[in-house]
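Every protein chain of the complex appears in place save one, which is left out.
A and B label the chains in the order they appear, each numbered from 1.
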Amino acid sequence: MNITPELVDYVSILSRLKLEPEEKARMTGELEQIIGYMDILNQLDTTDIEPMSHTFPVKNVLREDEVVPSFPREALLAGAPVPDDEAYLVPKTVE
Amino acid sequence: MDWEVVIGLETHVELATRTKIFCSCTTEFGGAPNTHCCPVCTGMPGTLPVMNKKVLEYAAKASLALNCEVTRYCKFDRKNYFYPDLPKAYQISQLYLPIGRNGKVPIKVGSEEKIIRIHELHMEEDAGKLVHDNWIDQTRADYNRCGVPLIEIVTEPDFRTADEVIAYLEKLRSTLEYLGVSDCKMQEGSLRCDVNLSVRPKGSDELGTRTEMKNLNSFKAIARAIRYEARRQQELIELDHKRVIQETRRWDDNKDASFSMRSKENAQDYRYFPEPDIPPMELSEAYLDELRANLPEMAEARQARYVRAFGLPEYDAGLLTGTRALSDFFEETVALGIAPKEAANWMMADLLRLLKEKGMEPKEMLFAPETLAAIIEMVSDGKLNRGTASKVFEAVFDNNGDPAAYVKDHGLEQINDTGLVESTVAEILAANPSQVIEYRGGKEKLFGFFVGQCMRALKGKADPKAVNEVLRRQLNG
Partner (left out) sequence: MSLSDLTALELGAKIKAGEVSVPEATRAALDAIEAKNAENNAFITVLNNRAMAEAEEIQKKISAGELTSPLAGVPLAIKDNICTKGVKTTCASKILGDFQPPYNATLTEKIHAIGGVVLGKLNMDEFAMGSTSETSYYGATRNPWDLSRVPGGSSGGAAAAVAARECWYAIGSDTGGSIRQPASYCGVTGIKPTYGTVSRYGLIAYASSLDQIGPLARTAEDCAAILDAIQGKDPRDGTSLDVPVGGLLSGLSGDLTGMKIGIPVDCFGDGLDGEVSQKVLAAAEVLKERGAEVEEFRLPIMEYVVPAYYIIAAAEASSNLSRFDGVKYGWRAEGYSDLTELYNKTRTEGFGTEVKRRILLGTFVLSSGYYDAYYRKALQVKAVIKEAFDRAFEKYDLLLMPVAPTTAPKLGESLSDPLKMYLSDIYTVSVNLAGLPGVSIPCGLDSKGLPVGAQLIGPALGEGKVLNAAHAYQQETDFHKLRPTQKGGAE
């Protein structure tokens, strides 16, 4: 698998990471090496094998639809990087 | 060139559960910002989602009612994107194994019937709300709505006209409302609809490039937006010789136009993968059988039954079954021993008129079937005349007051004193000798004049039938 700088740019945009040119160059090389190594999985024939997302056959873990009082707002907002009494603040978003 | 419009819908419906899909916060609409929240629905680190049993039940019921194949083994997936209304930066949704697939919704436009195919129905969590504050020039994120359960119902591109779209949405709204799984209130955002639309030359089998329109807040807006967007695409192709760009557009109802949202959107690559925090859900045949057995009778079935069993006109039956609340009201009134036709007449004439005047939904009214039944019985018992009864109805409607008490307090009992009616009629005839002569000379139209005079003298409280009888006897006598 050839990892191009454009592919690293694309993945960076999706991840909201903006690498400096030097870091990007190094990362491109490292990712190429790592992903290249991962191609070893292709040696294993997995035709007809169901992908396993959950290891144990646990199912139907459901809770009752009963209201529990919500959290104190001050406690939720106490850790917000920009203090406000009511909400989390962000730069203007187009609405 | 003749053009054909091709439309598919993605409808988001908030489920009427008490609590959110993955935490136990209330789903109540409104509330001060961020007061219906907890560490789970605000995406705090280390917190985990736990699925609400009722959401699964409601989504399964909706799938069954929309004739979907229910996925016996279904899972959640994560849809990843950054936006401040999504605190975890992923939405828990379903991509690979949605709960419902391949559904069918029959609709009727005028006399034409058509089947709209449902591509899939899936469960997901709602996002929060962003409100821009001009004073501080910052946007506030309110997470009260985060985690409110939604089902998204995606149709195949089966619509050709706005009327079909509206008919489908009406049907969908009625179905979900009858099921009791959603309020379907567009004004509160509990039913939201995105329109995917493309145009193609009539007769073509190929689909054109589609756009997706968002922010459609009423059925009227949807109809207008469809007409606008179809015309825009046709003109783009025909007049400007340009191609339609696949994009998301925002409908602006005030400007009566849609606008591209392209600038805001980055590469759309949601990187779906199975949600590791929520184990799969298995729906047994027995569970589905039980849900199936308990599906309520839907609007159409009730309408047909009202025509068949109660002899109501189809139009009246249609109106009465417009919402489940109204239809239930009717059935409860009938169950109290009121003749179906009588109950229907009252509801058509008085109840629907009042609701319309007050801008109320049937489910919002306090007025009870028992109260309507009491009023109707007072009329049939001769205690109240029909005209006064309407006034009593109006007076007690808002607070579901006691009609008997109201009648008593306001002295509105029907006058059943035959002596008083006889003497009043005699007085009226004596006071209008020339009209009596004209009537007796053949001008029968004057009968109404005498009735009016008598009723006025009796302050409207007499039984009009009795007045008519006495008048006719005295005039002819």
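By our rule, a contact is a pair of C-beta atoms (placed from the backbone, for glycine too) under 8 Å apart; a residue touches a chain by one contact, two chains touch by 3 or more.
Everything numeric here is computed off the predicted structure, so don't read it as measured data.
The chain omitted from view is touched by exactly one of B:90, B:168, B:346 or B:393, namely B:90.
Of the listed residues B:20, B:78, B:324 or B:383, the one in contact with the hidden chain in the full complex is B:78. Think of the hidden chain as still there; on subunit B it touches residues 39, 42-51, 78, 80, 82, 84, 87-90, 141, 266, 269, 271-274, 276-279. Residues 7-8, 10-12, 14-19, 23, 27, 30-31, 33-35, 37-38, 40-42, 44, 46, 49-56, 58, 61, 63, 71, 75-76, 78-82, 88, 90-93 are the ones on subunit A that touch the missing chain.
Criterion: only the chains that are shown with their structure count from here on.
If you average the Cα atoms of subunit A and of subunit B, the two centres end up 39 Å apart.
Those residues of subunit A that touch subunit B in the shared complex are 10, 13-14, 16, 53-54, 58-68, 70-71, 73, 76-77, 82, 84, 86-95. Here subunit B touches subunit A in the complex through residues 17-19, 24-26, 32-39, 42, 44, 50-56, 75, 80, 82-84, 130-132, 136-143, 261, 263-264, 266-267, 269, 271, 273-274, 276, 278-282, going by the rule given at the top.
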